[in-house]
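Quick notes on the structure that follows.
Every protein chain of the complex appears in place save one, which is left out.
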Amino acid sequence: MLKLVDVVTHYGPIRVLKAVNLEVRAGEIVCLLGGNASGKSTTMKTILGVVRPTAGTVEFEGQRIDRLPTESIVRRGISLVPEARRIFARMTVWENLAMGAFTRQKAPPGELAEDFERVYALFPRLSERQQQPGGTLSGGEQQMLAIGRALMARPRLLLMDEPSMGLAPALVDQVFDIIQAINRQGTTILVVEQNATVALSIASRGYVLQNGRIVVHDTAAALLGADHIRRAYLGEN
Amino acid sequence: MADVLQILPQQLVFGLALGTVYGLIALGYTLVYGILFMINFAHGEIFMIGAYVGWWVLSWLLQAQVGGLHPVWVVPLMLVHAMLFAGLLGVLLERFAYRPLYMRGATRLGPLISAIGASIFLQNAVMLTQGARMKVYMTSLLFPRTWRFQVAGVSVSVLVLVMVGVAAVMMWGLHLLVQRTSLGRSIRAVAEDREMAAIMGVNIRRVIGVTFFLGSALGGAGGVLVGLYYTQIDFFMGYSAGLKAFTAAVLGGIGNIRGAMLGGLILGLIESLAVTFMNPAYKDVVAFAILILTLVFKPTGLLGETVSDWEKV
Partner (left out) sequence: MRGWAPVGWQRRVAWGLGVVAVVGPLVAPNDYWIGVMTRICLYGTLALGLNIVVGFAGLLDLGYVAFFGIGSYLYAFLASPHFGLHLPFFVALPIIVVLTAFSGILIGAPTLRLRGDYLAIVTLGFGEITYLLLINLDRPINITGGPSGIVGIDVPVLAGFALSRNIEYYYLFLAAVAFALFASARLRHSRIGWAWQAIREDELAARAMGINTTVAKLQAFAIGASFAGIGGSFLASWQKSVFPDNFLFTESINILAMVILGGVGNLLGVVLGAVLLVALPEVFRDFHAYRLLVFGLMLMVLMVFRPQGLLTLETGAAKEEPDLAAAPEPEADARV
């Protein structure tokens, strides 16, 4: 479904992504692992068209998207749950979700109502707080809101940038359970994470990004199992 | 002192009318600032051009000797023309004088200087094409001076009621648009987090253009109202009105829509009170003083968020 081939991305004079190759097939959960400054967020931004790759291609469902504006890419069915959630703090929960459905304005209202229902079913806490400004929610609730918001677009591919960040371990498990549930409902997911163990526990395959390059690529089981990989790339945990 | 107290209610009414118009113009500044973090220095000129457009419409109607001139249809006609013209002008300005600058990720001062240039350009363009002498709004033909009401013991002209009414309706309309519609949400989203809004699929350029249109249209409407009330307009009126409306926007909290309206009212009232009690020649000083005091002591304004200086400003 998504294919990055030899992607090189610069930030000014700095080459952040040096030759990234990765693939996500329909229906999978794939995780992209790596430490700080490995290029994970830049990869997300490149996929979404927020930054343009200097070389290489990004393909989605067989078509090149690396030269398209973000707006078009999003309309093709890719949604992002950004790092640090970045919900609209001054807008209410409901409004945040509505913004998530922005690209689907032409859809019949019945469909939109369904989407709200689906999100509230996944996250009952959000239903309770519909009219509250996003800024008043706790960290965990904001993470749920960010996920819900991304789901409102009915994405075919969901990108998640460090969903575990800043969350207590119990919440992390909850969030990843939800991610699995979303995947079972039919959404393909690419998760970028520092917390390798949790991410690999729900993924089918994993890539490890280091200094802008993919250094390891294997099934999740293999990655979890291989000690030397764990220690070298995934951090002692 | 007694006669001061006597004219006080009158002055307050005047202040109220002035205040709603300031608020209307201030909305233009605040909308643009909220979304681009730039001060559209040429907004005062857009207001001035709105006043001129209203004048054209009225003069044309008079000249064509269209009978049965009644404010109930003439005023909306003037407003619509002025708002459309002003709105489009704002969009053009954004597209050609500002967008190339902020797109570059350039400093905010490039757009400010370009805006100053646009302001000077527009002032002189109007002066050269319309003449340096003032134009007169034949308001008395629409609103005979005897047409007044007694409101709480004060004699209020219908014109003032119309002004306040129109301004109030427009502000309410804007409020509804921004709070209840999808477009309004996208404007707020872009104002809050532009990158995220883009990731939601919002067409940022379009939203910015629409915001400029709205803000400029409101400024243009303000121009018509001011023209009707003061009856004299000239190419330079945008400068001081613009600065005062900007003061109102800052006072209320720049970027904050309700703040602009509140700031306008407060400024209008303070200014008319000041004129009552001191030398009218210094009334502009009052406005500038308020501006400076606000920016120095509470730059986020009355309703603005408490964001530290180093972040927002």
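Letters are used for the chains, namely A and B, taken in the order the chains are written, and counting of residues starts over at 1 for each.
As a convention for this text, a contact is a pair of C-beta atoms (placed from the backbone, for glycine too) under 8 Å apart; a residue touches a chain by one contact, two chains touch by 3 or more.
Model, not experiment: these values are computed from the prediction.
Engineer: For a quick check of understanding: of B:Ala125, B:Val151 or B:Leu176, which residue touches the chain that isn't displayed?
Structural biologist: For the chain that is not drawn, the touching residue is B:Ala125.
Engineer: Going by the contact rule already stated, which one of B:Gly117, B:Pro144 or B:Gly173 would touch the omitted chain in the full complex?
Structural biologist: The one listed residue touching the chain not shown is B:Gly117.
Engineer: Using the document's contact rule, name the residues of chain B that touch the chain not shown here.
Structural biologist: Listed in rising order, the touching residues are 37-39, 96-97, 100-114, 116-125, 128, 194-195, 198, 204-205, 239, 243, 246, 250, 279, 281-282, 284-285, 288-289, 291-292, 295-296, 299, 309-310, 313.
Keep in mind that, in the parts below, only the chains that are shown with their structure count from here on.
Engineer: Where the CA atoms of chain A average out and where those of chain B average out, how many Å apart are those spots?
Structural biologist: 43
Engineer: Which bits of chain B are touching chain A when the two form their complex?
Structural biologist: Those residues of chain B that touch chain A are 182, 185-186, 188-189, 192-193, 195-203.
Engineer: Okay, in this complex, where on chain A does chain B touch?
Structural biologist: Against chain B, the touching part of chain A is residues 48, 50, 70-71, 74-75, 80, 82, 86, 88-91, 95, 98-100, 102-103, 105, 149, 153.
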